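I'd like to ask you about the structure that follows.
Removed from the display is one protein chain of the complex; every other protein chain stays in position.
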Amino acid sequence: MANFPPPWTLGQLASLLDAKLQGPADFVVDRPAAADEDDPRGIAFAESEKYLRTAEESHIGALLLPPSLDTTKPHLTVAHPRRAFGALLAWALKPLPLQPGIHPTAVVADSAQIDASASIGPYAVVECGVVIGARCRVYAHAYIGEGCILEEQCVIYPHAVLYRDVVLGARTVIHAGAILGSDGFGYFWDGKGQQKVPQTGRVMLGADCEIGSLTAIDRATAGTTRVDDGVKIDNLVQIAHNVRIGEHTVIASLCGVSGSARIGKRVTMAGKADLVDHVSICDDVMLGGRTAVARDINVPGAYLGAPAMPARDGLKALALQSRIPDLFERMRALETRIKELEAKD
Amino acid sequence: MANFPPPWTLGQLASLLDAKLQGPADFVVDRPAAADEDDPRGIAFAESEKYLRTAEESHIGALLLPPSLDTTKPHLTVAHPRRAFGALLAWALKPLPLQPGIHPTAVVADSAQIDASASIGPYAVVECGVVIGARCRVYAHAYIGEGCILEEQCVIYPHAVLYRDVVLGARTVIHAGAILGSDGFGYFWDGKGQQKVPQTGRVMLGADCEIGSLTAIDRATAGTTRVDDGVKIDNLVQIAHNVRIGEHTVIASLCGVSGSARIGKRVTMAGKADLVDHVSICDDVMLGGRTAVARDINVPGAYLGAPAMPARDGLKALALQSRIPDLFERMRALETRIKELEAKD
Partner (left out) sequence: MANFPPPWTLGQLASLLDAKLQGPADFVVDRPAAADEDDPRGIAFAESEKYLRTAEESHIGALLLPPSLDTTKPHLTVAHPRRAFGALLAWALKPLPLQPGIHPTAVVADSAQIDASASIGPYAVVECGVVIGARCRVYAHAYIGEGCILEEQCVIYPHAVLYRDVVLGARTVIHAGAILGSDGFGYFWDGKGQQKVPQTGRVMLGADCEIGSLTAIDRATAGTTRVDDGVKIDNLVQIAHNVRIGEHTVIASLCGVSGSARIGKRVTMAGKADLVDHVSICDDVMLGGRTAVARDINVPGAYLGAPAMPARDGLKALALQSRIPDLFERMRALETRIKELEAKD
C-alpha cells in the first residue's frame, strides 16, 4: 500500500485501516488535515477529549477516533488513531515532480558518472568527476561541485549547493537552499588584516541523513567535516568546519555548532542551542532550547541553560529569572533589618 | 506622481513637495540619502537640532527641514520633512529589471496557467498545475513547484523556492533565497533510528505579505501552515510546520516559530525572539528582542526576557544581570554578619 493517493472515501479507508466505519461509506475526504482546521474535505485524528472538542468546533470533515471517543461527525474507529493517521500521511505524500533522466537544460560535465536510473532536473549543474548513484533525484538549479559523490537514492532539492568533494551516503536528502562544503571561517591577524586560512577539506554525510533548507555545513580546513548515518538537521542551522556529528543525532532550527566541535550519537539539540568551538558532547544528550554549551558534556542526560547545566537546575534557574528583581528587594530589606539588629547590640 | 525618478533639481522638488526653496533652484540631487553620509549629490531630512548638526558635519548636499530649523546648506522648508522624504523614496524606487512575458529560457510546464500580463524571468522553473495571476513578477532562477497558486501582482525575487502547493495572496512578495513549503521537521524514534513523519500539507500566505531573504516556511505535516494578510517577515526567520500567524503581524530577523505555534494579529516579534512548539500568543502582543515564549500569552501587551515576562519586569531582570555577582557578595557578607549576631546571642 505504498501509494494510494487521495481522494479517499471513508469506506475505502475503513477497509484499508481495519477500522469501524461510523458514517456514510461514500463520504469523500481529500487530504489528511489538522483537527482544528476548517477543512470539510479533510480527515484528522483525535486521541483525547480535548482534541475531539477542538475538532468538533472546527469544520473538519471526518475523524479517526479511538473506541473510547465518539462524535456525530463521520468518523472511523481504530485502535491507534495516530498510527492510522500516519498511514494516511504516507499515502498522501506526493514528491516534487521530476522527469526521469537528465533534463536537456542540465549542464553535466563529460567526466561526471550519472547512473541511468538517476534524474537530473532543469538547470542543474553537475561538475567534473561527480558520481551520482542509482535513483538519485537532483532537482532544478542544484549545483553539484567537482568530485562530489552521491550514493544511491539521494535527493537534492532545488537550489541546494554542494561545493567540491561533498560525499552523501545512500538515501540522504538535502533540502532547498542548503549549502554544503563552503569555506570554513578561518582567518588569522597578520598585523595588517585578516588573512585567510585556506580551507581544503571536505564534507561527508552518512546514509539516511536529512539536511534542512538554508542550512550551511562548511568543509573542513583539512580533513573532513563529518555527519554520520541517520542525522537529521532542521532549517537555518550552522555546522562549522571540522565538526563531527554522531549517528541519529537531531538538530533543530537556528542551532549553531562551532568549529571542531564533536557531538555524540543520539544527541538532540532543541532550537537555537549551540556549541562553542572544540567542545564535545557525549552520546545520548538532550539540549533544551537555547542551551549554550561552552564546556565538554561527558554525562548523558538532559541539559538546559546558558551556560548548559543539568536540565533540572536549568529549569529552576529559568523559572527564577523573573524573581531576580524581587531577590534584590529582599536583600535590601534584610540588610536594613540586620543593621537595626546590630545597632541595638 | 507615482514615478518621478531622480536626478531632481531643488526647484522641481520645492514645487512638487509644496516646500519653500532655500538655495539655488538648479541645484541637482541624485538620490535620497542619510543625513550623516558624505554624499554631496544626496538629499536627506532632519527633524531635530541633533540630526541637523550631523548633517552639517557631513558632506550631504541638500536637506529637508521643518520651519523651526535653518542651515546654510541648500534646503527645502516643509511642514513634515519625514513625510516629504517618504515621497522622495517612493519616486526614487526602481524595481529590479524584468522583461515582460516569459523569458525564452524559463522552463514552464504545459499545464501551468500564466496570465498574459505576468513576467517570468530567465531560468525560472514553473512546474505543472501552477497558476500565476495578473502582473505577477517571477524573477530569474525562481522555482515554482507543482500546484502553486500566485494571485495577482505577486513578486518572487531571484532564487526563491516554492515547493509544491504553496498559495500566495495578491501582492505578496517573496525575497531572494526564501524557501516556502519545504518539509516540516518531524521524526519519531523507532528504536533503531529517526523515522520521518511524511510531510503532506501546504503553505498558504494571505494578501500583502512580504517574506524576507533566506527565510524558511515549512509545509504542514497535514493541513496548512498559514500566514494571514499583511504579515511581514524579515530575513533568516524560521517558521515551522503547522504554524499560524495572524494578520499584520511583524517578525524580525533570526526569529524562530516552532511547530504548531499560533501567533495572533498585529503581534510584533523583535529580532531573535522565538516560540516553542504548540504555544500560542494572543493579538496585539509585542515581544522584545530575544524573548523566549514557552507558555501561552493570553494578555495583550509588551513582553521581554527568557522566559517571557511582562516587559516592565523583563527590563528590570535584564538590568540586574550585571549586578548578580554583587548580590552573591552581599549575601556572603550578610551571612557573616548574622553569624556574628547569633554568636553574641
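Going by the order they are written in, the chains are A and B; count residues from 1 in each one.
Everything that follows uses one rule, which is that contacts are C-beta pairs under 8 Å (C-beta built on N, C-alpha and C of every residue); 3 or more make two chains touch, one makes a residue touch a chain.
Since this is a predicted model, take the numbers as computed values, not measurements.
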item: Selected residue (touches chain absent from view) among B:Ala109, B:Cys282 or B:Ile338; value: B:Ile338
item: Touching the absent chain when the full complex is considered, from B:Ala25, B:Ala79, B:Leu96 or B:Val299; value: B:Leu96
item: Residue, one of B:Leu180, B:Val197 or B:Leu214, that touches the chain absent here; value: B:Leu214
item: For chain A, the residues touching the chain missing from this view; value: 105, 107, 123, 125, 127-128, 141, 143, 145-146, 159, 161, 163-164, 177, 179, 182-183, 185, 187, 193-194, 196-201, 214, 216, 218, 220-224, 236, 238, 240, 242, 254, 256, 258, 274, 276, 292, 294, 305-307, 309, 313-314, 316-317, 320, 323-324, 327, 330-331, 334, 337-338, 341, 344
item: Absent chain, residues of chain B that touch it; value: 31-34, 37, 39, 42, 44, 85-86, 88-90, 92-94, 96-97, 103, 105, 121-123, 139-141, 157-159, 175-177, 208, 210, 212-214, 229-230, 232, 234-236, 248, 250, 252-254, 271-272, 289-290, 318-319, 321-322, 324-325, 327-328, 331, 334-335, 338, 341-342, 345
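Throughout what follows, only the chains that are shown with their structure count from here on.
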item: Averaged-CA centre spacing for the pair chain B and chain A, given as whole angstrom; value: 24
